[in-house]
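Here's a slice of the assembly, chains where they normally sit.
Every chain is named by a letter (A and B) in the order it is written, and numbering of its residues begins at 1.
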Amino acid sequence: MTRDQICAKLLEIGLTLPEAPKALAVYVPAVEVGGLVYVSGQLPMKEGKLAATGIVGQSVSLEEAQAAARQCAVNAIAAVGLALNGEFDRLDRIIKVEAFIASDPGFTSQHLVANGFSEVLGHVFGPAGIHARAAVGVPCLPLNAAVEVALLAKVK
Amino acid sequence: MTRDQICAKLLEIGLTLPEAPKALAVYVPAVEVGGLVYVSGQLPMKEGKLAATGIVGQSVSLEEAQAAARQCAVNAIAAVGLALNGEFDRLDRIIKVEAFIASDPGFTSQHLVANGFSEVLGHVFGPAGIHARAAVGVPCLPLNAAVEVALLAKVK
């Protein structure tokens, strides 16, 4: 798929592909090695601020967490694009997703939060978006983000 | 090893290989890409219900958690089989295990819980079952499972 096709698919579900994130110093948003792209854990950053902060099951609802996971998905797609120098058509398929949900000890629907991420991939990429996944609760995340999701993808 | 050989090895330690799990929609139990099988985080499901729910160090004992980890291992083997369309003899070796243990903040024996998973792989696959591993505590897991374990394997 081209960048334009991906953007059109995202727009159908109300999402916008951000500019490619800036590469930091030692730690970068994504690395391409050996036909794979390893995407760093993505926070639900949107226009420079977090779409959801706090703990799911406390100050963050399931629905808010799912929306945050959707934002993580577009950020992960943007990070893939960064690693591929914008050549999105080199993306072959999604392989694996790791979702970390900042959770109250009594919250046990991490899989439903992670579905927010998975469904964006499915909508945009179709069969090429099908992936293996782990979803777990954590007590807290960097910058008090409610959700962090890492991704592994195959490239051509 | 064939499926029958794997089943015989599991039976020696009182375990039974379940039917291959059903593939869900966007998120699947395992994906084969580039000579590797990525297995999703496995819960200790046994005959349609969780073998252990709750928090280790609270309502779940170390021994119960280890038994749950053993169940995760047979489920992970079944998921590998699903990705390989039942051709278990294509499994070359286990590479990496990631164990997430729902833990009371005072419980610090996640490695002993994860040994339940690792030892099943060692018993069934011998040297081909040797792997790298990360084991960490988490506050809670999907469906209140006590243990979740993901796996990476090499195929021929």
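In this text, a residue touches a chain if its C-beta (ideal position, glycine included) is under 8 Å from a C-beta of that chain, and two chains touch if they have at least 3 such contacts.
A quick note: this is a predicted structure, and the numbers were derived from the prediction, not measured.
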Subunit number of the complete homomer, 2 shown here: 3
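Simple rule for what comes next: only the chains that are shown with their structure count from here on.
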CA centroid of chain A to CA centroid of chain B, Å: 25
Residue ranges of chain A in contact with chain B within the complex: 35-36, 93, 95-97, 103-111, 114-115, 118-119, 121-122, 129-139, 152, 154
Contact footprint of chain A on chain B as seen in their complex: 25-31, 33-34, 38-41, 55, 98, 100, 102, 138-145, 148, 150
